[in-house]
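For this view, one protein chain was removed and the others were kept in their places.
The letters A, B and C name the chains in turn, as written, and every chain counts its residues from 1.
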Amino acid sequence: MDNPMHRRNFLQRAAGVLAAAGMLPWVKAQTSSQTAEALPSFTGPGPNPYWNGVNPFVVYPQKLPLLRLTDRGIQLETPRQYFRTAFTPNEAFFVRYHLDLIPNSIDLSSWRLNVEGNVEKPLTLSMQDLLTRFKPVSVAAVNQCSGNSRSRFQPRVAGGQWGNGAMGNAIWTGVRLMDLLQEAGVKPGTVQLQFQGLDRGPGPEGKGSNAFIKSLDWNDPVLQECIVAYRMNGEPLPMLNGFPVRLVVPGKFSTYWMKHLTWIRALTKPDDNFWMATAYRIPDTPRGNTTPADIAAGKVKTVPIGNVNMPVRSFIVDPDGSSKLVAGLPVEIRGVAFSGYGRVTKVEVSLDGGKTWRVAQLGDYHGPYSFRTWSFQWKPTQPGRYTLAVRATDEKGNVQPDEPVWNPGGYLWNRIERQDVVVGTAS
Amino acid sequence: MDNPMHRRNFLQRAAGVLAAAGMLPWVKAQTSSQTAEALPSFTGPGPNPYWNGVNPFVVYPQKLPLLRLTDRGIQLETPRQYFRTAFTPNEAFFVRYHLDLIPNSIDLSSWRLNVEGNVEKPLTLSMQDLLTRFKPVSVAAVNQCSGNSRSRFQPRVAGGQWGNGAMGNAIWTGVRLMDLLQEAGVKPGTVQLQFQGLDRGPGPEGKGSNAFIKSLDWNDPVLQECIVAYRMNGEPLPMLNGFPVRLVVPGKFSTYWMKHLTWIRALTKPDDNFWMATAYRIPDTPRGNTTPADIAAGKVKTVPIGNVNMPVRSFIVDPDGSSKLVAGLPVEIRGVAFSGYGRVTKVEVSLDGGKTWRVAQLGDYHGPYSFRTWSFQWKPTQPGRYTLAVRATDEKGNVQPDEPVWNPGGYLWNRIERQDVVVGTAS
Amino acid sequence: MKRYHWMLLVLLGVWVMAQDSSLPGLKETGNYTQGSLGQVLQPLPVTNAQPDGVYSVGAWPLYTPELADGPGKELVMGYCQVCHSTTYITMQPPLPAATWDAEVQKMIKTYGAQIPDDAAKQITAYLQAHYTPETRKQ
Partner (left out) sequence: MKRYHWMLLVLLGVWVMAQDSSLPGLKETGNYTQGSLGQVLQPLPVTNAQPDGVYSVGAWPLYTPELADGPGKELVMGYCQVCHSTTYITMQPPLPAATWDAEVQKMIKTYGAQIPDDAAKQITAYLQAHYTPETRKQ
């Protein structure tokens, strides 16, 4: 309790502050407030080494601070810490638009969901109709951007430079897509269902810069699982996640999860709009893997990303490497795992960078399309540097590989995740 | 799909943008990005009507963006949305310091926890000692600032203008305080235990502005429950929450939960330092209630706030009133409840501002000192304005009152919480 | 963080135009405003809203960092920002010169951006001068 410096402090501070007032120059500190050193504002040409992308926190309506990739159209990444639980809070759920005319205000007195095209009886349904005329159903399902983790690619590819946070899990409640289609009566000759929402862009009619439109094959079994959702984790959808309703396509990437869904069209010819014919296509190869050379040679056949489900993935949330651990102090290694191919049956943790593996404990099962939490108790006894790793296995036997993937779209990343940590001494 | 405006748009935009480049004036938008209208930067003299205080989001080391009350010393409030789950993430846990010399770096090779004063055998324990020589124990306990919700007081009182977010719940793991004291051998004549950490201020020795020091009575049963915690929700403590160890005093306000705990002293005379004799005192009345007139008349006897436990409280997290609800669309009303007097046994929800009450469903029980989640499914059928309310009851039969409390410190607020919502039409 | 405040006026025009949309229920779209990182950003309750069918949020905030200075910058700010803010440029990793050329061509040919040949060349040259592995500094 004997700190003579503190009395000195007070007097020196007072003198210093008074002397300084009004006469000292403008000092612009460049230090990041989050760390001892500022991060650069971009990564590359090497892979982004951070869990999230390197972007500033920004605040949007109905959202907690998220990481801004782009601000018009809007692309916001969810910070790592929100993946500690199986369900991602609506306020933290990532946002990904393609175009910039994003609804700020929607009037449900004139909004209608239209089921049209090759159907017996076109439907024009109000929200009231959806709430009262169809049975509500719920599903826990992961919504993941096709380009999640794109910043890992080598060589880097252009596009949204996501870290791992372009994903989220929610309980989606709404009406079965097939219940709507049954009422409309889909006619023979239908080959695809087309989905379109209220968001638009300023580009010329018929171009991808004018409207975002996606289609699913009429014989795709996922249609039986699809929900037109008006509720997300027990609340109405945030505007930036698709109010008033969005399409939920369990197991598929979010490019098909149309926000502000307003038109469902039964097509008699395959959709050849930009967002099907040109964008969101993957090499027709195992894991969608190819090389820049094969692409340049023009010999890579591609298919829509909807032809596959989301590959199995797992993530380390804690520890995040931003603080040292303490030798002898137990730490809970934990995170989430999921697969578009069904139930996660095993998660394994490595403490030596992937040489040896130990089985982690799985959290509650919320259905085949949901995040599943996992945890592993670790008491690091020796100070030093460690590389943690995690890999998941799904019920189909798919196991996360340790090889990277490459394709020009930056899609389908699911390599084993690693986390470097430093363990310090306890005395 | 027919939107001729979009072609017009493109050409007009291009012309407009080119014309504007380099010649238009600096436009400074004052609109808040979170809402249609900016909030003021303070509230008063009426009560703060918002759930949190009105303060900007800021980023600190090891923290997600929190709400800045003060930046030197540091006081940060947890946003409402983090209270949807029973445990508050470490990165979102509130921060409250009194003084400004807050540790940025601690060396465990020289840090020691000192047990001294009126003891048989003074102890000087390293972190290694704490980890290896004493049995680890865990408790789920709410840490709540004495002044949580101070901005509700009428008339307003000076001090940290917290909304409801100066609280958090965690699983705290460490060693029993009594295990340490048993090893030290507390001698007869001990009347209090004094706790002090590494943080300091620049004020003169012996003043409250030099050091923050708190004491608990040696005969207080809470000592049996106290833990010297080195682990918080499975990880080392964040620096701003007390690394390397802090005192956990289940059921009591956080003023006693000494951060960076470094000295435990057995006292033979009651502690008369500023933080016991002058600060953190409450009227010795039911609920600590009094009036400005009685205070001015100097007839109010006060006692340390440690003489009482935290009164029973409950909070509405969803819906938060920032978006309209939809008639006919079910919504999950939910939040947390706790009491310093033991297990929460009942949570009731009102849909009519407190006139009638309905029992909510309680979440998992994590022990008597923990948050307990609650939820209530509500399907608002009629558009209009509603005032939701929530009240909790604990195992001792304490029920939240609907009367405000007033005392000059701004302590012990536990009035029933309300949330106004607007339900819109669905068609 | 410097931003293009002049862009707000342009966006205001875009936003006004967008209000004549015939899309069902779309009452307001593409309303952007300058973001305000240091301001008070707690949600304002909607209790002043009417219990009708209109569901609204505030304007979308812009947080656009400054582009590198150099010839062609104004053309980039003009043409590229017709459809998107320049965060689409600054977000990218350093990309090879050929990739930037391909990106500009993609915007014109695939997305229909109406950029004259000469301007497109200058835009490509600007991007290559500041945003490749060899040239990128900020």
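Basically, a contact is a pair of C-beta atoms (placed from the backbone, for glycine too) under 8 Å apart; a residue touches a chain by one contact, two chains touch by 3 or more.
Predicted model only: the values in this text are computed from it and were never measured.
Trainee: Looking beyond the chains shown, say which of B:253, B:274, B:371 or B:411 touches the absent one.
Mentor: If we include the chain that is not displayed, B:274 is the one touching it.
Trainee: Would you write out the residues of chain B that touch the absent chain, in ascending order?
Mentor: 41-45, 48, 53, 55-56, 58-62, 68-74, 99-112, 114, 151, 156, 158, 160-161, 198-204, 207-210, 239, 243-244, 262, 274, 278
Trainee: State which residues belonging to chain A touch the missing partner chain.
Mentor: Residues of chain A in contact with the hidden chain: 3, 5, 8-14, 16-18, 20-41, 49-50, 52-57, 67, 320-324, 326, 383-385, 420-427.
Note that in this section only the chains that are shown with their structure count from here on.
Trainee: How many angstrom lie between the centres of chain A and chain C, each centre taken as the mean Cα position?
Mentor: 22
Trainee: Could you give the separation in Å between the centres of chain A and chain B, each centre being the mean of its C-alpha atoms?
Mentor: 31
Trainee: What residues in chain B touch two or more of the other chains?
Mentor: In chain B, residues 3, 9-10, 13, 33-35, 57, 322-323, 326, 424-427 touch at least two other chains, as defined above.
Trainee: Send over the residues of chain C in touch with two or more other chains.
Mentor: 14, 18, 21, 23, 35, 37, 41, 43, 52-61, 81-83, 112
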